[in-house]
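Here the complex is missing a single protein chain, while all its other protein chains stay put.
Chain nomenclature is as follows: A and B, assigned in order of appearance, with residue numbering initiated at 1 for each chain independently.
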Amino acid sequence: MSKPIVKRSMLSRIIPAIGSLRERGLSGWLVIFGAAIVISIILMTLLAPWISPYDPTTKGVNVGAPLTPPNSKFPFGTNHLGQDMLSRVISGGGVMLQVAFLSVAICLAIGVPLGLFSSYMGGILDRSVCLVMDSIYAFPGLILAIAIAAMLGRGVVNMALSIAVVYVPSYFRVVRSQVLSIKEMPYVEAARSIGAKSRTILFKYILPNVVPSIVVVATVNFADAILTAAGLTFVGLGVEVDIPDWGWDLANGRKLLPSGAWWVITFPGIFIILLALGFTLMGEGLSEILNPKLGE
Amino acid sequence: MQKQLLTVENLTVEYWTRKGKVRAVDDVSFYLGKAETLGVVGESGSGKSTLGLSLIRLVPPPGRIVKGHVWLEGKDILKLREDEIRSIRGRKISFVFQDPMTSLNPVKKIGEHFVELIQTHEPNVSRKEALERAGKLLKDVGIQPERIDDYPHQLSGGMRQRVMIALAIALNPYVVVADEPTTALDVIVQAKILDLLKAVQSIYNTALIFITHDLSIAIERCDKIFVMYAGQMVEHSNVRDMCKNPQHPYTQGLLKSIPNIELAEQKLEAIPGFPPDLLNPPSGCRFWPRCSYAMERCRKAEPQLIETEKDHLVRCFLYGEMV
Partner (left out) sequence: MTLRAYIISRILLTIPMILILLTMVFVIMRVLPGDPVLLHFEKAEHPEAIEEMRRKLGLDKPIWVQYFDYLFGLLRGDLGKSMHDFSPVAEQIFSAFPATLELAIYSMIVAVSIGIFLGVEASKSYNQPKDHTIRVFGIVTYAIPIFFLGMIFQIIFAVNLRWLPVGGRTYPAMEPKGFTMPLSQPPGGVTTHLFLSCVAGLIVSTLCLVAFKLKGKKITRKILGVLISVFLATWILWAWVGWHFISMGELHIATGLYTIDSLLEGNLYKFAEAIRYLILPSLTLGLVLSGVFIRLTRSNMFETLRLDFVTAAKARGLKERTVIYGYALRNAFLPILTMMGLQFAALLAGAILTETTFSWPGLGRYIVERINFRDYTAIQGAVVFFGILVSIVSLVTDLLYAYLDPRIRL
């Protein structure tokens, strides 16, 4: 007994797809699992002021003895300033999440329209923009981000900007390839022939079909943003010292390594991995659902 | 019961796909005697190729052999360890594949194929000796020995198939399984290859399992035949009885669709309908949607194999039922 085949546009494919994720087997579970991780971490960070046992930013007044290994009082141990690691871990995701969301927002705001207009208009403008995008894309991401962040200085916004610049070409490319393939389709030509404005065509016809690919790129962008933010912090281009941040804990913990204080870096590190992993899993699952692999 | 060379019992192979399980081979049993030629006839999708591959346990994933036994020299091949079955492949049971264009390694010379094969199974043989044997084998199949230094793409389709046959008999196996060995070749070459197989069989005394969709070829060349449909064996008999007295409607349909050059006028009858979708096979007898003799009970129950005359098995309610 086969289900009737229903024609749907891409946009309506996404929403019911989320509802029927469990039916999709492994890919569906990946998305659910990944989303669960991400949402839990976001919740944890938001609820930090209420759920962390101690204030993670106390300075001067030691909450506990510096560098105590995990025990019943401090399940994650304390760092060299005597701050409780558990509290730091609970509230440490804020910076990265902000950077990630901000950079994705910037990319969406810049990369998508740029891709749409440039590839739709074509011509020399398109070729030059493409060339610039390719140059950025070919460049090692972290290095470019470091260069930009070094000049801009510390802070969440600056980190987000550096990451955004590195990532815009990815969005551009993905949008571009979709636009190019859809641009020549009969139904677009038909719309044009009845006098539809370019803007209408772009937003009503082409954009909905581009959305799935953008979603996939965005999730990968999230994961990368988190790892890059951690990297930037590690080399000293992160946020101001006082804000609890996993990346900062890692950078700092490095100096404490020879003394064997493994807990200062292990727990924040695990959470960075979890957050990046959550987004990556979502990306993997979504990419399989929205662009199913051929063959099997 | 005389001692058989190869005994297959209740062989069942399924493909476990994302959409469900497909039973490609359903409870097939047969015997093969020494130097016998057995024809396995069926349409594409009937499971005959899967059957062939399962005899040497090379069913590609997601296929699995879920049930059954294949007895050779007193041992069940399906239960052997990996290294044990490797020593059987190519040496006691060998395989000739359908498409000679893609079955040989494009980056290895013909001679290399033989050296590799011989040295894998007989490690003490020197390269020189292996190449000598290769030359002799090539002569046996009608290829000039100098071709041993050629690459596969330098040979024609027919010649490549001969090389495959030479590789198959190189180590004097008990059984050769040939899966549609002539389908990819043109008609004239076809006949030559079939003759070659026969000649090789008589020299080396090998049994042959000949898998084909062409019943006429099977009748011409085999001692006994069984017909497969939708994974099941629907009729099994020796060649004479199958021609004189084809019992299953499907077999009868196949016979009626063979063109006879001696008839001045002949109306070819095709079997109506299409092979079934094995994800959702028809209920009851799998052939009933295409059968002109279909009865009410054919839709409801699955017929079992019955022996109607000596060594003649058929799976059809027309011939009564097993008690």
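The criterion applied here is as follows: a contact is a pair of C-beta atoms (placed from the backbone, for glycine too) under 8 Å apart; a residue touches a chain by one contact, two chains touch by 3 or more.
Computed from a predicted structure; not experimentally measured.
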Out of A:Leu47, A:Leu125 or A:Ala147, point to the residue that touches the absent chain in the complete complex. A:Ala147
To test your reading of the contact rule: which positions on chain A touch the chain that is missing from view? 26, 131-132, 134-136, 138-144, 146-148, 150-152, 223, 227, 230-231, 234-237, 250, 253-254, 257-258, 260, 262, 265-266, 269, 272-273, 276-277, 280-281, 284
So which bits of chain B touch the chain we can't see? 53, 56, 58, 60-62, 82, 86-91, 94-95, 97, 99, 102-107, 116-117, 120-121, 164, 167
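In this text, only the chains that are shown with their structure count from here on.
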I'd like the Å distance between the centres of chain A and chain B, where a centre is the mean of that chain's Cα atoms. 55
